[in-house]
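Shown here: the complex without one of its protein chains, the others still in place.
So, chain A:
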Amino acid sequence: MSARVRRILRAAVPPVVAAVPAVVVLVRGWSRLPETVASHFTLDGAVDGTSGRVVLVVLAVGAPLLLALVFGGIASAPAARRGRFDSTRAMTSTSWATGTLVGGLALLVVLANLDAVDPRAVVLSGPGVLGVLAATLGAGLLGWWLTPASPLLPVDAGSAPVLHLGETERASWTGRSHSRMLAAMGALMVPVGLVIGLLLTWVAGATLLAAGLLLVWSCVVTVTVDRAGLTVGWGPFGLPLVRVPLADVAEAHVEDVVPLGYGGWGLRLQPGTVAVVLRAGPGLVVTRRSGRTLVVTVDGAETGAGLLNGLRDRAC
């Protein structure tokens, strides 16, 4: 079994396993459940919301499968870390903990509703909730302990080309990068959001729908290098997201970006570094005069870095 398959299984299987007890009780006790069940509880275990029985299927089957899909998808990316923070390990640990929490709560909710006459009178077991919270903590720690540490990336292995410019020459470079992963996740969230919004609660549905549309919108960035410096544009219309003025450019080079090395995809803010990560592969790295860096994944990064270095040399 390859390291990649092991990583995916380690992240995707626990939410499914943790859901097994709830699913077993749900299947065996289906006829003992009332048509309307208690589905939402206050912090002290009293009921403050009811739904149709199908909500228990969503809770016990749908939610764990979604967790497995999302965490398995993230884990399919190569594991790497730049500093002490290990994204793959933290992500796997989160999957174990979240899976246990969801599976445990689903079990408690199904058990509480068995043979209930009045769904409003159902009470969630207090010791049960404490037990689930303890198991969540334990699963998180176990997940962390069972995941091997990710390899540490070399600090600087990038090449720094220089494109020489004539005295009166003017140059402009535009590069793009897009993320199939963000587009696919967004495209998946839109219909799921619609279904949840129409069938269950419109608040969660609308949130998912909006997040899905935002992801689809964000799946492309445009990078421009010219006399003004470097500009990262966001979305199809290239709204300015980050800008490094030419006078602030110390050096530009190309790096083979491993997304989890920066904590994942999207706009990642880390100490001393801003990273715009849409995919794995070549990225343009700009070091500012202050020593802070900007990383952006983009096709043809080498040309962009070369032009930025050339413009800087000529301006000096």
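Rule of thumb we're sticking to: a residue touches a chain if its C-beta (ideal position, glycine included) is under 8 Å from a C-beta of that chain, and two chains touch if they have at least 3 such contacts; residues count from 1.
Operating definition for what follows: contacts and distances are computed from a predicted model.
Looking at the choices "CO or xanthine dehydrogenase, FAD-binding subunit", "GntR family transcriptional regulator", "Beta-ketoacyl-[acyl-carrier-protein] synthase III" or "Aspartyl/glutamyl-tRNA(Asn/Gln) amidotransferase subunit B", the name in the UniProt record of the chain not drawn here is "GntR family transcriptional regulator". Check A:33, A:171 or A:250 against the missing chain and you find that the one touching it is A:171. The residue touching the chain not shown here, chosen from A:51, A:100, A:224 or A:309, is A:224. In the full complex, chain A makes contact with the omitted chain through residues 165-175, 224, 226-228, 238, 300, 303, 307.
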